[in-house]
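Encoded as structure tokens, the structure appears first; notes follow it.
The complex is shown incomplete by one protein chain, all other protein chains being positioned as in the whole.
Chain lettering (A, B and C) follows the sequence in which the chains are written, and residue indices restart at 1 in each chain.
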Amino acid sequence: MFQKMIDKSMAKSPWIFHVNAGSCNGCDIELVSVLTPRYDAERLGFRLTGTPRQADIVVVSGPITSQTRDRLVRTLAQVPEPKVVVSLGSCPRSGNVFKGSYCVDGPLEKYTHVDVSVGGCTPKPEAIVAALAKAAEILAEKRKEMRQA
Amino acid sequence: MYDFMYHFPVLAIMVLFLGAFIASLVGRRNAVIRNAVVLIAMVTSLVLILSLVKPILLEGQTITYWLSNWEPVGDWAIGISLEVDALSLFFALIVVVAVFVSGVYSFFYMDRDDSLVNYYTLFSMLSGSVLGLVLSGDLFNMFVMIEIMTFTAVALTAFRNTYEGALEGAFKYLVVGSLGSTSVLIGIALIYSQMHTLNLAQLAAMLPGYDSPVTIIAFAFLFVGFGSKAFLFPFHPLAADAHAVAPASISLMISGVLTKCGVYGIIRLAYTVYQNVDVNVMNALKSVCNPMNANFVQYFITGVGVVTMFICVTMAFNQHNFKRLLAFHSISQVGYVITVIGLGSALGLSAGLFHAMNHTIFKGLLFLTAGAVQHATGSLDLDELGGLSKKMPGTCALFLIGAASISGLPPFNGFASKWMIYQAAFQKAGETGNFFFVVVCVAALITSVLTLASFIKVAQSVFFGQLNPKFAKTREVSLGMRIPMWILAILCVVTGLFPDKVQQWLLAPATSAAMNAAGYIDAAMGQGYAASFSIPSFQPQSIFLSGAWQPVMWLLLLVSVTLAVCIVALLGSDDKAPAISETNTDTPADPKYESFFSGEASVYSQVGGSDLFWGFKHNWRHYFSFMHNWHSGVVNDYTLYGAAAIAVALVLCVIFL
Amino acid sequence: MIPYLTKALGNLFRAPATEKFPKGEPPKAAPGYRGRIIYHPETCVNCGMCMRVCAPQCMERTIEPLPNGDQKITLTFDMTSCTFCSMCADFCARKSIELSDDYMIVGTQPEDFLVSGTFIKKAPPPKMTPEQIAELKAKAEAAKAAKAAAEKANG
Partner (left out) sequence: MTNLLWTMFHVLVFPGVLFCVVIGVLLAGLDRKLVARMQNRVGPPLLQPWYDFLKCCGKETIIPRHARRSLFLAAPVLGFAALITVALFVPVLSCSTYSTSADLVVILYLLTVVGVSMIVGAAASGSPFAGVGLSREMVAMISYELPFVLVILAVGRMAGATTPLGVTFSLQAIVDWQAANGSMLFHWSMIPAALAMLFVIPCEIGMHPFDIAEAETEICEGTLAEYSGPPAGLFRLTHCVKMYIMCALFCAMFLGGISTGYAALDALVVVVLSVVITFVTMSVPHAVCARFKVEQVFKFYWTVVAGLALISLILVWLGL
């Protein structure tokens, strides 16, 4: 019973940790705006945490510059299982306008499995909310898989 | 019935001095014999004093021993006497237990030093002199013992004279300590010039009714002298300098035992000899037999205590040296004791005695853990140490017990005694309606929080956080060093859990004895002697508590709640997501187990020492910078403060008494 | 602080400003919003201008020759690479690229982000021989002459 309750609440309380991997700050601002009254992601249980140790969803924005690469990998490793990785905006998947730069080590897939991506430069907050909601569903599924494994 | 026990006090003292003598004779050849001699001496005195518990503490007898059988003739007590009532025995118990623990610890702690024969000789002499002081029935003998105590302590402080500042610390202690001793001597001389006797019992009978400015001045001198032995404000900087460089076992002695001698002296002086503390029952008789202004003495003693405890705790905030920090706390706790002793109520006195006892236990424990850290790492610098809990888990646990005790966290003994202290101060305020005692109570409570903060700082700087790579090869100290610490830690818990038993068996008899001046006089000088000087007979005071605290019940509840939480956790436990820690330490570090540092690679980054409590220090920066300048470290200044203290005490006493 | 306080307390009795979005339809984007690209391959002439102006190089063109000499041209726009600058649409002479107001570019697979279109480019007719050219020229001149004759006759 306890386990089922945990399974159910998994999708209801996903906490977000945001990694800026060299982003231009556009996506970061939009991610914060998701918590503003108009979009209010908190009503779905989302909360921005300050530490990866308590995060369920890691949101990565930016094209993974060579300066941030190691820090990103380390931070991703420090998130406890089950976790979901969301790539925010066009940059993490492709590099966007920074593609081919000497200091860009993208895409994000090279370092981790990306569960949900949001396209856009920058995505609209509604799109981010939709992506996070999807990520929460995936989180609950991962928890079930982890328990059955 | 206890005829043979009549000799026990003097034997307990002599055996220690004899131990010192024999150790110095044989010790140069054979370390084992030397240690055996010291151990035998310590154990013998421990057993002798413990065997006195039953007749004195439980049955309320008083043993008076006249050396060479020079009993008083014609009501003049000229001979040297030992007078052991419950108060003396209470302090003697503290002394022998501390000496035993410190001695056993020394055998393992001092293993890297040479010329140990000097150490053990001085150590035994120090022990003997302190025991002699608390058991003595004669003011001049007290002075002699104080002198032996001070000089052996000075020598032991400088024992590790290769340490930076060791000689300096010892020199300061010597100079300013001599000032205190001189003050005692002047007081004794003044009293002798007036009363023609120095026997405590006889003085206790004669002094209260004797209206003379000379005895009042003598009181000021004696108070400052004993205060300097307890390192009260403004003598506290000495303790810091001495403790920081002394071996840990000697720090235990200085903070746990020597300061208690000062406390004992002040209690004897104010309660038994001068009886100038307002012990409520005697209110009516006060105007008849005591010319001194009892209220003033109370305010004076309490005021000194409050200032001491508050200044020392704030000074401890800024220390970088583990033992220096402990030294300031040591004086701060003695400040608590002096504060409540000044209240003059039965509850206050028992709280003070309880705290004095607890202070020896927990501060001894803390000094020994500091010694263990020093022994294992060779450093005491709070800015440098860190993360030792992984290397020295036993010492860390012991330190946490000691820290919780001194910060007054339930259910340890520090809480039990501090709780009594708050009640005593607040009740005094309630009874007298005087706001001063409310301030005392608030200061005591705030000091307690600041103490907690200091010890959080030590815990974080020494035992938690990240291990300095410099100390990667640190090993846990030997069992021989941990056992004495465990003894003290267990005492911390036991006295904290059963304060009512401690109250019943130790504190109540000692409190009664301290307040029972008539009984003390009669035991030495014969029945009826006190009455002939119209010293009122003792009426036991009952203690009312204005609150309630049952540690055992709380602990049971805590354990049951913890169990309940654990059971719920186990029932709902999820073996798929267990608590995981790194298993393989050989392969390159797995970043999963690194501390989160915004994704940075794991580097040594310890937040500790002077980095902590910024918000507090920032607001108090002017006070701290003033205090920093005031504690100049110059021996001339400290001597000046000491002289000023004597002058102020004299002026105040002359004006108000 | 007082104005904040009154505002906060007032808000308690006001309907919240929050969108209903995750339940129900996503709200419409503002006019002029540049969202997911719509590509009309039927009008595309494969001029390649869009690829030249695209800063993040989000288009990929594959040219596949067909046996009859035609070319199958596939143009793929990667929405996770696009900056939605609308440069391609502006430069497209045939207006075969436009940016819609669909901002919901969310998916779990890379394919979810691809917009592609395919068209077949007819092979040009085969080259003419000199005789044919001469014949055509003669035809043209004959027509010219006939025209001139007709004008003369009318004039």
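What we mean here is this: a contact is a pair of C-beta atoms (placed from the backbone, for glycine too) under 8 Å apart; a residue touches a chain by one contact, two chains touch by 3 or more.
Just so it is clear, the structure is predicted and the values come from calculations on it, not from any experiment.
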{"item": "Missing chain: touched chains present in the view", "value": "A, B, C"}
{"item": "Listed residues B:Phe231, B:Phe426 or B:Tyr638, member touching the removed chain", "value": "B:Phe426"}
{"item": "Listed residues B:Val144, B:Leu467 or B:Val493, member touching the removed chain", "value": "B:Leu467"}
{"item": "Of A:Asn20, A:Thr65, A:Gln78 or A:Ser117, the one touching the omitted chain in the full complex", "value": "A:Gln78"}
{"item": "Contacts of chain A with the absent chain, listed as residue ranges", "value": "2, 5-10, 12-15, 37, 40, 42-45, 47-51, 53-54, 56, 78, 80-82, 143"}
{"item": "Residues of chain B (touch criterion as defined above) contacting the omitted chain", "value": "387, 389-390, 393, 396, 400, 404, 407-410, 415, 419, 422-423, 426-427, 429-431, 433, 435, 438, 441-442, 445-446, 449-450, 452-453, 456, 459-460, 463-467, 544, 546-550, 553-554, 557-558, 560-562, 564-566, 568-569, 572, 574, 577-582, 589, 592-598, 602, 605-608, 611-616, 618-619"}
{"item": "Touch residues of chain C, complete complex, unshown partner", "value": "1, 4-5, 8-9, 11-12, 14, 16-18"}
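The rule we apply is simple: only the chains that are shown with their structure count from here on.
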{"item": "Where chain A and chain B are represented by their mean Cα positions, the distance between them in whole Å", "value": "58"}
{"item": "Centroid spacing, where centroids are CA-atom means, of chain A and chain C in whole angstrom", "value": "32"}
{"item": "Of all residues in chain A, the ones touching two or more other chains", "value": "none"}
{"item": "Contact set on chain B toward chain A in their complex", "value": "571-572, 574, 576-577, 590-592, 594, 596, 598-601"}
{"item": "Touching residues on chain C, where the partner in the complex is chain A", "value": "16-19, 21-22, 26-27, 29, 35-36, 55-58, 78-84, 103-108, 110, 112-113"}
{"item": "Chain A residues within the chain C interface of the complex", "value": "37-40, 43-44, 87, 90, 93-97, 99-100, 115-121, 123-124, 126-127, 129-131, 133-134, 138"}
